[in-house]
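Note that this complex is displayed minus one protein chain, with the remaining chains in position.
This part shows subunit A:
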Amino acid sequence: MPVKWLMHWQPNQGVTLTTQILTEACQCVESQLGGAKDGRWKTALTYYRPALREASASGDLPRELLGVALHDQLGSYYFLLRAHRLILQADSSMQALMDKLQSYKPRVVLNFEGFQYRLGDFQVRVGKCVPSSEVLRGIMMEVEYLPLSSIEKSRQILEDFFDIWQDTVKKRSLPGHFILVEPNFADYGLQDHYTPQHTAVQYATCMTQLMAAVRN
């Protein structure tokens, strides 16, 4: 599948995050870069926690398990154990199976949703991160370069796109900037050839960054 990069919005110190940033970012893609709106998208990330018979004795059980349902892989589901650097690909029925087991329970669901745009060989998605409480937790973007599946081969062109994007956003004098954090895919045993697992790992990283940004 085509290589995809995720970036997230880092607000300036002390600035409260608002949906205005999302509106501005969408306008940048549409008017400055000439992106054509191409529908909506939604990815859901679920936090599972172990259900313990004795809460005090968690032992060496993982404290969290992340489940990712990607918008472009509807029949699939991805589980991440970050502490173990492990990602498991499964069918979407795996969620029902975890429900049956009752050993890990979903606690929080974060939805990443917004609009998608087509810009030549690029597919760009701009979205907000909202938990079920609907409080805005972050703004993020997916940039996909459709002709290539090799991370290394597409690196230069995506970096160039990122630079152009940064310049475009800068002209609007918004209170913050977009950041690209590339996870170490090799830690999860993922190769240069891009797969949906790469995307799921990026969502997990992006979510951590967004939570950290909100705390700051």
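Rule of thumb we're sticking to: a residue touches a chain if its C-beta (ideal position, glycine included) is under 8 Å from a C-beta of that chain, and two chains touch if they have at least 3 such contacts; residues count from 1.
By our rule, contacts and distances are computed from a predicted model.
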| item | value |
| --- | --- |
| Undepicted complex member, UniProt protein name, chosen from "3-isopropylmalate dehydratase large subunit protein", "Mediator of RNA polymerase II transcription subunit 18", "Small ribosomal subunit protein mS26" or "Acyl carrier protein" | "Mediator of RNA polymerase II transcription subunit 18" |
| Which residue of A:Met1, A:Leu33, A:Leu81 or A:Leu136 touches the chain not shown here | A:Leu81 |
| Which of A:Ala36, A:Leu52 or A:Ile164 contacts the chain that the document leaves out | A:Leu52 |
| Residues of subunit A in contact with the chain not shown | 50-54, 57-59, 61-62, 65, 77, 79, 81, 84, 86-91, 93-94, 96-97, 100-104, 189 |
